[in-house]
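Below you'll find the structure, written out as structure tokens, and then a few comments.
A selection of the complex's chains, in situ.
Naming follows writing order (A, B and C), and every chain is counted from residue 1.
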Amino acid sequence: AAHSPAASGAAGAAAVVRSAGPAMASILNRVLAKPPVRKIAKELGIDLSKVRGTGGGGEVTREDLISYQAQ
Amino acid sequence: MTTMTIAKAITAGLRRVLEQNPKSLLIGEDIGKLGGVYRVTEGLQAGFGEDRVVDSPLAESGIIGTSIGLALRGYTPIAEIQFDGFVFPAFNQITTQLAKMRSRSEGRFGAPVVIRIPYGGGIGSIEHHSESPEALFAHTAGLRIMVPSNAHDAYWMIQEAAASQDPVIFFEPKRRYWLKGEVDTENPAPPAAAAQVVRPGRDATIVTYGPLVPVALAAAEAAQEDGRSVEVVDLRSVSPIDFDTVVESVEKTGRLVVTHEAPTFGGIGGEIAARVSERAFLSMEAPAIRVGGFHMPYPVSKVEDQYLPDIDKLLDALDRSFAY
Amino acid sequence: RPDAAAQAFGITPEDYMLPTRGQIQIIDEQGRVRPVAEQGTAPGHEYPLPEGPELLAAYERLVVGRRVNDQNSALVRQGRMAVYPSSHGQEACQVAAALCLREDDWLFPTYRDSVAVMTKGVDPVEAMTIFRGDWHGGYDPTRHKVGIQCTPLTTQLLHAVGVAHAAKLRGEDTVVLAMCGDGATSEGDFHEALNFAAVFQLPVVFFVQNNGYAISVPLSAQSAAPSLAHKAVGYGMAGERVDGNDLVALLAVLDRGVELARNGSGPLLVEAHTYRIQAHTNADDATRYREDAEVQAWLAKDPVTRMRAYLREGGLLDDAAEERIAAAAEATAATLRAGMNAEATIDPQD
């Protein structure tokens, strides 16, 4: 079309998308959790890798910590 | 396979550009008879003549402004700015003209000018000879920014820059000019926009480019002795940035340290830390930690070692990261 | 080299470079040819009167240019364009800047040079796109060899020099004409452009439209030089001053300047004395910085009236031609109206 994108040059040329995202991370046994959850886990002495994450992509949530503690 | 210094790898790359693209030409201060103050263009005027290797008057805006005109008529000017600190007289031409030509011409004219700049500190020099202004150009949309860290990349990336249809700022890590490495003149390096994992690791990721790649590798080596497996990513291109590779690494390691010589404040490390922290948020065991220059003018050579990121500062950053 | 050109004129290189003490004026303000001795030339440096057909064709462009200026100003008032820096009063410069060039020669204009851009062949509506907010450019610079109008003052002069450098490398005999205003001569890039052109002996004609003001700042606060053309000396190039409201003199001086550049004499600097009758742009209020008497005095020197008087007097322009020319001007105005009133659709995703 008439107007080609201004900076497509600079922006559009990033390398092939290789990131497999959180899925890959969980395969690699990287626990997904937001920092405050990590903080709570640390304070409670919970090893996050032992907790089953129920959030998106296996994210460990505050609720997961609570149910893990309840176990 | 030949062993070359980074400086001579660039010379060889430029020679190949001049041989293969009859419309390519070099322009800059003292690049002809003298071969440049770092001798990167040594022998090229003798080989290709004064029309292809042009000693310009002493005016950086003139060099870049006329390069734009040359490019408009089908030439590929490869301009040299003598030192990082002397690119600023050309800043207007670079930001308001060179970077915007593609947009202004509705994509008809991409202004394929390459600007070579020996950059960075650690050479014991006087003021204005040790600057790292890459963030200023990265924030200016419309430019590609390449920074090789080794001879093989230098040889190939300068050729990629010359072939680019967009303008390229080609930062040459001057304190590594004499760093030798193997150059395979048959097999091209990956495109600049593809960051490379130059050392694999599991526990943390250091992201850097140019002169600090060897420092990051050495820090990773030292960390190994403490039982920490550190991955090192060489960005190679600072605009665009290959975030996919970095994010993939950080999703694996959970920790990110970014380092460059430029001041941390407002530096490109902020972009990397922010973007990667956003994309890999849930994987971050610790906040992204940046190791850069202080927010002050580049200091005198007597104390530059204390200013520059070094192995100790990187190890300290790793410690801070692992403390979370 | 200037030396060679000077030799051709039988004068010293220094005299060749030094602008004549006055300005070149061939047609006076009443439209009469001035005696050669009073045209402002140095001996050996006289300009021939351009031929009738060239002048008639130029007059047509002059009338069209005036119409374009007034139409565009009207379109701004109607909100069809964001801003228009009119060259009303400067049309003789605009027209001569384009007409002195061959089709394959290049023109590097600024924001006030839309009439020159159109005269060089660019479609009027495309030429106005930049002021409409549809796109920062508007036309293909390579099609009619017209650089895209640069707003940051004098940046375009260096691009012009680069294009001339390319012409020299390619062995082409094309010439580049690079335009700027009086205020713009204060910028560093003006200096660097003239110097690069002179050092590499490139075929560039630098054409300064001195309209006496940079927005509100009068020339006296811009330069203390005897004239802007005198700046040529510092680069080793020739400078010439010309009455910028005398289309005949402009064509004579620019035609020769282009010819000299084409033949390898290196760059030249031509300063044209003219006046912007209207405000800087529609957003400006010129009454804040200049007197109406000054405007009136310049209205009396109007380039269109003057050229018309000369042509009619000399029998080069008859009623039929006038009608034809008026129709051409109207046609261009209609094109502009139609083009500017049509809604452009821009897809930002595109």
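Here, a contact is a pair of C-beta atoms (placed from the backbone, for glycine too) under 8 Å apart; a residue touches a chain by one contact, two chains touch by 3 or more.
This is a predicted model, so every value here is computed, not measured.
A.B. asks: Provide a label formula giving the number of copies of each chain type in the whole complex.
C.D. replies: A x1, B x2, C x2
Following the convention adopted for this analysis, only the chains that are shown with their structure count from here on.
A.B. asks: What is the distance in Å between the mean C-alpha positions of chain A and chain C?
C.D. replies: Distance between chain centres: 63 Å.
A.B. asks: For chain B and chain C, what's the span in angstrom between their mean Cα positions?
C.D. replies: 43
A.B. asks: Would you mind pulling out the distance in Å between where the CA atoms of chain A average out and where those of chain B do?
C.D. replies: Chain centroid spacing, chain A to chain B, equals 31 Å.
A.B. asks: Identify all positions of chain B at which a residue touches two or more other chains, and write them in rising order.
C.D. replies: Residues 103, 106 of chain B each touch two or more of the other chains.
A.B. asks: Can you tell me which residues of chain C touch two or more of the remaining chains?
C.D. replies: Residue numbers touching two or more other chains: 135.
A.B. asks: Could you list, by residue number, the parts of chain A that touch chain B in their complex?
C.D. replies: 2-7, 9-22, 24-25, 28, 30, 32-35, 38, 57, 59
A.B. asks: Spell out the residues on chain B that touch chain A in their complex, using ranges where they run on.
C.D. replies: Per the stated touch rule, the residues are 102-103, 106-107, 110, 141-144, 165-166, 191, 193-195, 239-245, 247-248, 251-254, 279, 281-285, 287, 324.
A.B. asks: Under the stated contact criterion, what part of chain B meets chain C in this complex?
C.D. replies: 25, 51, 56-57, 59, 61-62, 64-75, 77, 89, 92-93, 96-97, 100, 103-106, 108-109
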